[in-house]
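Every protein chain except one is present and positioned as in the full complex.
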Amino acid sequence: MTGTFTPNEMMTIVAARALKNSDVCFVGIGAPSAACNLARLTHAPDITLIYESGTIGTRPTVLPLSIGDGELCATALTTVSVPEMFRYWLQGGRITVGFLSGAQIDRYGNLNTTVVGPYEKPKVRLPGGGGAPEIASSCGETFITIAMSPRAFVERLGFITSFGHGRGRGDREALGLKTKGPTRIMTDLCVLEPEPDTKEFVVVSLHPDVTQEAVRAACGWPLRFSPQVKETPPPTPEELRVLRELQARTKKAHSADA
Amino acid sequence: MTGTFTPNEMMTIVAARALKNSDVCFVGIGAPSAACNLARLTHAPDITLIYESGTIGTRPTVLPLSIGDGELCATALTTVSVPEMFRYWLQGGRITVGFLSGAQIDRYGNLNTTVVGPYEKPKVRLPGGGGAPEIASSCGETFITIAMSPRAFVERLGFITSFGHGRGRGDREALGLKTKGPTRIMTDLCVLEPEPDTKEFVVVSLHPDVTQEAVRAACGWPLRFSPQVKETPPPTPEELRVLRELQARTKKAHSADA
Amino acid sequence: MTEFCSLEEAIARNVRDGDTVAMEGFTHLIPYAAGHEVIRQQRKHLTLIRMTPDLIYDQLIGMGAADRLVFSWGGNPGVGSLHRLRDAVENGWPQPLALEEHSHAAMANAYEAGAANLPFAVFRGYKGVDLPKVNPKIRTVECPFTGEKLAAVPAIRPDVTIIHAQRADRAGNVLLDGIVGVQKQAVLAAKRAVVTVEEQVEDLGAPGLNAVILPAWTTSAIAVVPGGAYPSYAQGYYRRANGFYIAWDDISRDRTKFQDWMRDNVLGKGPEAFRSYGRRAVEA
Partner (left out) sequence: MTEFCSLEEAIARNVRDGDTVAMEGFTHLIPYAAGHEVIRQQRKHLTLIRMTPDLIYDQLIGMGAADRLVFSWGGNPGVGSLHRLRDAVENGWPQPLALEEHSHAAMANAYEAGAANLPFAVFRGYKGVDLPKVNPKIRTVECPFTGEKLAAVPAIRPDVTIIHAQRADRAGNVLLDGIVGVQKQAVLAAKRAVVTVEEQVEDLGAPGLNAVILPAWTTSAIAVVPGGAYPSYAQGYYRRANGFYIAWDDISRDRTKFQDWMRDNVLGKGPEAFRSYGRRAVEA
């Protein structure tokens, strides 16, 4: 038996499953951090986790609130300067998987985390790109974790903060990019992958008890489905236990730091 | 009383006297290393000595045979990578005085340590420039230590390894250089400084018991003297004692490393 | 050559109205006490540079100290928005704020180029994205060997860089340990540098031969301010007050609430107040 689980838990667990023991991951805060550490605590004990704060091979016992928590440094193989992190390790092509997310995404996996509305007079000023523009271009491939809603999955981005597949197949190559770009979008409802000849993201797997209608309703563009949509295997008891223990340890630790 | 001393000791002592307690020195091996450490052990206890191997603020008890002896690192404030040394510290403009030497020098303080004869088929292949080309351009000023002989002090250089004053006043500015370049040549016979309006090096001080004729005979170009040539104050007993103790400690240490 | 002095003196002597100021510290060692002193001394028209503005720049911006912000990620890490930053950009309160926006890679390279005394930085970046359309300081340079086009940004050369570090020895040599971020580059890139430290010690106790140390002759002033990084942290001294970062979301959301908090906790207090934060955090 699996027991009940939240859509957010399913998203994190699906993302964790996508990681290999041999991966070198550039980890972001939030779902990516939970997914990467869940992978490390389950099927990928030797996975290398790198945070842009400079920590290489970190093994935190609780999830960091920021990408630079002391826990990350104290448990790392070593910690390098931020310029070195971006020059030798990210730009150096040493990262196999980078995680990205965003406020808005389009059907080609381009992301906006900069502004809603005109840049000079924004309706909503978002945090900005941070490491994302170069994570999107320098990592071997990128995984995107993002909760589905029509406000997030939009027909057209007002601002491209990080580049996915542009307007479709061949656009990355045209820019001289040799990396794969986004190969997977993992949401709270389903998993999407780019269609080989168009690079448009289509649903390849629906999470348990999620209908095609529900997913369509949560997407701002006419969402397409792969010929053979699978059902995402539900979380195993082990996956749920480890994730929930991790979250509990984390909550406890951070509330202590008031 | 001063007792007797060698021309080489006089050269080293004159070079040491030229250094200030507040200087940050880029030190080379040989006479410069002896001079810088003599200064540190006498009138400039707080002088900062930097070797291109990356050691910053080193205080060796014996002189290194190479610029990367363990003694330099073990006694340094810290040791940085060689790229950082050349990028942040030398190119960064953090060095007040750099020491240079060479196989050949001309009247404008340009140096050759690369080849004698044609580059492609050299008569003598010298070691090459190493750090010298950028020491010559990036340090606030440079001091040159070199023993005088007609073979070393030449009318014309076949190859310019590091740039002094080019063909005279204004040449450094024309290259966009904001540093002073060579301000002093310290030899075993005398001290030379550039004439303000021509930048040609002229003798400003003769070491004890050295005649103008002897110096002229040791120079390959028609050597000129400043209107008021001084006599170099002879080594003090203290200077000689500290230098000779340093040399003795060094000899002992290195012969042990067979 | 650096001098030891009070934080008041360090800021008064080194930070001027209209200066370009970088207060760095990548999550770790953020110089909060120094930032508060800049607010107390009512500096105006500053250009503030920081990869992650964080709460300290949210406070400076909300108090009207800045005309311009150079940054690459403007959020409250793990929490959400920087409400004072957003209010300034979206509504011009308390005054308009001009933005020069980059990516982390661009800013890290720009500091690095500044430390190396180069006029610009070259890197692989900004491929296919819109930021170059709104930031004229993002240009390209061509490789003279391969003809490849790469991204270029101007080097960052602040008038003054302000950092917090673990400790300084009597001579004024400063040690940083842990997540060292871009602080070394930011200090070496600047005309002047102010450092606050947890403590002054006889011996730096450098961890290893290659420890991150700023020699005394690379900084302008050092002030001993225990707890000076709170609610950020100092590895080996006290932990990050994650709870404060979460609480700031509510404090900063409302203009009046923000102003009241600043009056009670910054304008009305001196750097010695940080001592208790440091202590409390250590005990946590």
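Each chain carries a letter (A, B and C) given by its place in the written order, and its residues are counted from 1.
Rule of thumb we're sticking to: contacts are C-beta pairs under 8 Å (C-beta built on N, C-alpha and C of every residue); 3 or more make two chains touch, one makes a residue touch a chain.
These numbers were taken from a predicted model, which means no experiment stands behind them.
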* **Visible chains in contact with the missing one** => A, B, C
* Asked: Which listed residue (B:5, B:99 or B:163) would be found touching the missing chain in the intact complex?
  -> B:163
* Structure fact -> Of the candidates B:90, B:105 or B:242, the residue in contact with the absent chain is B:90
* Residue touching the undisplayed chain, where the options are B:7, B:68, B:140 or B:233 -> B:68
* Among C:18, C:96, C:207 or C:268, which residue is in touch with the absent chain? -> C:207
* Out of C:154, C:243 or C:270, point to the residue that touches the absent chain in the complete complex. => C:154
* Asked: On chain A, what residues meet the omitted chain?
  -> 22, 24, 48, 56-57, 73-74, 76-80, 87-88, 91-94
* Structure fact -> Where chain B meets the chain that is not shown, the residues are 29-30, 52-55, 64-70, 72-74, 79, 81-83, 85-87, 90-91, 114, 119-120, 122-125, 127-134, 137-138, 159-163, 166, 171-172, 175-177, 254-258
* At which residues does chain C meet the chain that is not included here? -> 116-120, 122-124, 137, 139-146, 148, 150, 152, 154, 177-178, 180, 206-212, 235
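Methods note: only the chains that are shown with their structure count from here on.
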* State which chains count as neighbours of chain B and simultaneously of chain C. => none
* If we define chain centres by averaging CA atoms, which chain lands farthest from chain B? Would you check? => A
* Any idea which chain sits dead centre by C-alpha averages? -> C
* Distance between chain centroids, defined by C-alpha means - chain B, chain C (Å) -> 41
* Asked: Once you find the CA centre of chain A and the CA centre of chain B, what distance in Å lies between them?
  -> 57
* On chain C, where are the residues touching two or more other chains? -> 184-185, 212
